[in-house]
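I am attaching a structure below and will ask some questions about it afterwards.
Now for chain A:
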Amino acid sequence: MEKLSFRHTTQRALAGAKAQAITGVVASGNLEVLLERALAPTECTVEIETPIRGYGEVWAAVVADFVARSQPGGLRITINDGGARPDTVSLRLLQGARLMEV
Partner candidate 1 sequence: MTLAEIIASLFPEGHSVTVAEGLVNGEGPFRGGRLAVIGIDGDTALGVDGACRLAGYVLDVVRRGGAAPILVAIDSDSQRMSRRDELLGLNEYLAHLAKTLLLADAHGHPTVGLIYGHSAAGAFIATALATRVLVGLPGANPSVMDLPSVARVTKLPLDRLEAMAKDTPVFAPGLDNMVRTGAVQAVLDPDQPLAEQIAAVIDALPADDTRDRAGRERGGRPVAEAIAAQVVREAAFG
Partner candidate 2 sequence: MSERIIDPAAKGWATSWYEASARARIDGLLDAGSFREVIGPEQRQMSPHLPLFDLPRAFDDGMIVGSGRLDGKPVLVAAQEGRFMGGAFGEVHGAKLVGLLRAALALKPDAVLILFDTGGVRLQEANAGETAIAEVMRAITKLRAAGVPVIGLIGGRAGAYGGGGLIAGTCSRLVVSEGGRISVSGPEVIETNKGAEEFDSRDRALVWRTMGGKHRRLIGGADAYADDTVAAFRQAALDQIGRAPAFDLATLEAEQARLEQRLTRFGDCRDGTEIWARLGVNDPEAVPALTTAAFDTLLASLGETTHDAR
């Protein structure tokens, strides 16, 4: 298993007051994303555990893109990856952020 960890600073905190959310399932081509409102308002961390090694740069790019788009300040995001494609990862992250904005 490969473990990846990214830390970002955002311009603002994610809207809403939801404490946590979970979306997705650990299965082939899929992933599970747990989001927790646990950090300082402009901090965001994304930790990933994946069985597919060697795609660190792709993950970095997907995460950076998500952070820029959603500004998920305050969120600790943890991912269990089942071998998802980058577009599926992006989708789940966006779904997760939407759930947290409630």
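The rule is simple: a contact is a pair of C-beta atoms (placed from the backbone, for glycine too) under 8 Å apart; a residue touches a chain by one contact, two chains touch by 3 or more; residues count from 1.
Per the selection procedure, all candidates are chains of the complex that A comes from, given by their letters.
For clarity, every value in this text was computed on a predicted model and none was experimentally measured.
Candidate 2 is the one that touches chain A in this complex, out of the options 1 or 2. Across the complex, candidate 2 is touched by residues 1, 18-23, 25-27, 30, 32, 34, 36, 49-51, 78, 80-83, 95, 99 of chain A.
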